[in-house]
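The complex is shown incomplete by one protein chain, all other protein chains being positioned as in the whole.
Read from first to last, the chains carry the letters A and B; within each, the first residue is number 1.
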Amino acid sequence: MNGRKPFVLYTAMAFGYAFLYLPIVAVIAYSFNKSRMVTVWGGFSLKWYGELAGNTQILDAAQRSLLIAALTATLAVCLGTLAGLALARFGRFSGRNLLSLLTSAPLVMPEVMLGLSALLLFVSLEQLVGWPERRGLTTITIAHVTFCICYVTVIVRSRLVQMDHSVEEAAMDLGARPWKVFFVITLPLIAPALLAGWLLAFTLSLDDLVVSSFTSGPGASTLPMVIYSKVKLGVTPEINALATLVILFVAAGVTIAGWMLHRQGKATG
Amino acid sequence: MARPASHSSLWQLWHQVFTDLFRWIGVLGRELSSSRGRWVVLALPMLWLVAFFLVPFLLVLKISFASAVSGAQPPYSDMIGTAEDGALTLRFAIAGYQLLLTDSLYVTAYVNSLVFATVSTLGCLVLGYPIAYGIARASPAARAVLLVLVILPFWTSSLLRAYALIGILRTNGLLNQLLMGLGITDAPLVILHTDLAVYIGITYNYLPFMIMPLTANLMRLDFTLLEAAADLGARPLTSFLRITLPLSVPGIVAGSLLVFIPAVGEFVIPDLLGGPDALTIGRAIWTEFFSNRDWPMASAVAIAMLALIVVPMLVFEYVQDKRLEGDRR
Partner (left out) sequence: MATARPHATVEPWQDPNAEPILRIEGVTKTFGKVYAVDDVSLDIYRGEFFSLLGGSGCGKSTLLRVLGGFEIPDKGRVLIDGVDVTRVAPYERPVNMMFQSYALFPHMTVEQNIAFGLKQDGRARSEIEDRVAAMLDLVRMGQLGRRRPDQLSGGQRQRVALARALARSPKILLLDEPLGALDKKLREHTQFELVNIQEKVGTTFIMVTHDQEEAMTMSSRIAVMDAGRIVQVSTPSALYEYPANRFVAEFIGAVNTIAGTVVDAGEDRVVVRAHELGQDVVARAPQPIPVGTDVSIAIRPEKIDVREQPPSGEDNVVQGKVADIAYLGDVSIYHVRTDSGHVLRVQETHAARTADPHYQWGETLWLVWNAADAIVLAS
C-alpha cells in the first residue's frame, strides 16, 4: 500500500484543512483591505488597525479581558493542581468520588447552564449577605475559575498518572519530607502540565462570551461581549483587524509555549 | 552605637514580623507534610467547586420550581413562605416544566438543538475521519505539523471563528463569489441565516474535537493488520471497512461525544449564523433570561437540557464498560 498515493485521502485532507483555515485566512487578508466594503479588495492598508488603536471601548474591554484571563488562569492552576494531586496521589479517601464528579461535571455542562447557575448564586448571595454589591470583574473571574479548574485538573492529573511515582518515593526515601518532595521533585516535573493548564485556562477565559454575559454587570463588558454586540450589527473591517490581532496573539503564544514544552520534554524525558 | 529608642523598637518590630513570617512558613511546611496538610490540599478545590458549582446548580434546580414574579428583584417567588396562620408553606410551581412539554416553542428548541448537534457531529465525522487517518499514517515529522495545524484553531476564539465564517457564507461573501466565478451558480446562494449555516458553523468550530481523539485511536492501530488483510487478499476498501473502521469505533464514539455534548447547548453559533427561527435551547435560555426576565422558566429549560446530555454520556459509559470487559477477557 505504501508507494501508491491514496488520491482520495489526500483530496479529503486538503479539503478539511482548507475548511479549517480558509475563513481565518480571509479575515486576516481583509483586515488589510483599504476599502470599507468587505467584499471588494481596495488595496493594502493598515488604517483599520489605526482605528482600532483609537477605539477606547475595545481597548478598555481588551484590558479587562486580559486581566480576568490572567487572574483566572493563575487561580485555576493553583486549585486545579491541588485537585489533580489529590485525585492522582492520595489513593482512596472519603470524598474522592465527589471531587472527581465536581472536577468533571463542568466539562460537559453547557456554557449557558454554567452562566445561569453562577448568576443565580451571585444574586442569592447578594440577597443573603449583601455581597457582591455589583457584578463585574470579580464575579466573572470566579465563574471562569470554576470551569477552568476542571481543565487544569484533567491535565495535571493525567501528567501525574503518567509520571513514575517511584521518583517521588525515591526522594522521600532519601530523606525529603512530603512538602519538600512536592516543591523539589513533583512541581518541576509537572511544570509543563501547569504551563499547558495555565494557557488553556487563559484562552478559555479570554474567549468566553456566554458565562461572562451572565455574570457581568453594567460597564464591565469583556472583549468577547463587545465583539458579539458589534458582530450582531454586521461585519466591520475593524473587527477583522481585532480578530487578526487576537488570532496571531494566541497562535504565537501557543507556538512558543509548545516549543518550550517540547524542549523541556526533551530535557526531562 | 546607640539608637534612638523609637528607632530601635521599630527595628525590633520588623525583626519580629520577619521572624514570625518565617516561623509560620515553617509551620505551614510542617502542616503540609502532616495528614492535616493532605486535608488542606483536598479541601481548597473541593470547597471552591461546592460553593461555585454544586450550590449554584442546586439553586437552578430550586428556582426552576419557583414561579416568575415580574417587577420583583429577584424576579421569582419565594418557595418557602409563611401562611396567614404562621405555618411554613412550601410551594412548588411545576408550571415551567408543564410549559416545556406543551408549548411548541420549547419543543421546537429541543428538536432543533438535537438536529443541529446530530447533523454537525456527522459532518465532523465525515470531514474529520480522513484527516485523522492521514495524520495517523503520516511520517513523524509530517504528523507533528498536521497535528499542530488541527490544534491551532482549537486554541483560537470560537466567537471570532464564527465571525470569520460570516464573511465566507454571506450572500456577497467569498463562497458565493467563488461559485459564481467558476460558473457553478448564476445567482448567489442564500446560506447565512439558514440551518445549513448552523451545520457548517458547528462542524467548523468542533472539527478539532473530533480529529484529536480519532487520531489518537488510529495511531494505536497496528498497520500490520492491514498488511495482513492485504496479504490474505483483501482490497484496500475491504480492509478499511472490515478492519480499520471497526477498530476505530472507540475513537469515533469519543470524538462524537466531544462534539455532540457542547453542540447541544451551543448559543453563539446558532445565534450568529442561524436564522431567527433557528431556536435552540441555548438561545431559549438566553431569551427567557435576558429578554423575558423569566428566571424560573430559564432554569427549567436548562435543567431539562441536561437530560439531552446525560443520555449520550450514559451510552458512552456503557460502551466503555463493555470495551473494558472485552479487554479483560
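Keep this in mind: a residue touches a chain if its C-beta (ideal position, glycine included) is under 8 Å from a C-beta of that chain, and two chains touch if they have at least 3 such contacts.
Predicted, not measured: the structure shown is a model, and the values here were computed from it.
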{"item": "In the full complex, displayed partners of the excluded chain", "value": "A"}
{"item": "Contact partner of the left-out chain, one of A:Ala86, A:Ile185, A:Leu200 or A:Val250", "value": "A:Ile185"}
{"item": "Contact with the hidden chain (one of A:Ala176, A:Leu195 or A:Leu245)", "value": "A:Ala176"}
{"item": "Footprint left on chain A by the chain that the document does not show", "value": "164, 166-167, 169-177, 180, 185, 188-189, 266-269"}
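By our rule, only the chains that are shown with their structure count from here on.
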{"item": "Rounded Å distance, chain A centre to chain B centre (Cα mean)", "value": "13"}
{"item": "Chain B-facing residues of chain A, complex", "value": "1, 6, 8-10, 12-13, 15-17, 19-24, 26-27, 30, 38-39, 79-80, 82-83, 85-86, 90, 93, 95, 98-99, 102-103, 105-106, 108-113, 116-118, 120-121, 123-124, 127, 142-143, 145-146, 149, 153, 177-180, 182, 203, 206-207, 209-210, 213-214, 224, 227-228, 231-232, 235, 239-240, 243, 246-247, 250-251, 254-255, 258"}
{"item": "Complex interface listing, chain B residues touching chain A", "value": "29, 32-33, 37-38, 41-42, 44-46, 48-50, 52-57, 59-60, 63, 74, 127-128, 130-131, 133-134, 148-153, 155-161, 163-168, 170, 172-174, 177, 204, 207-208, 226-227, 230, 236, 261-262, 264-268, 272, 281-282, 285-286, 289-290, 295, 298-299, 302, 305-306, 309, 313"}
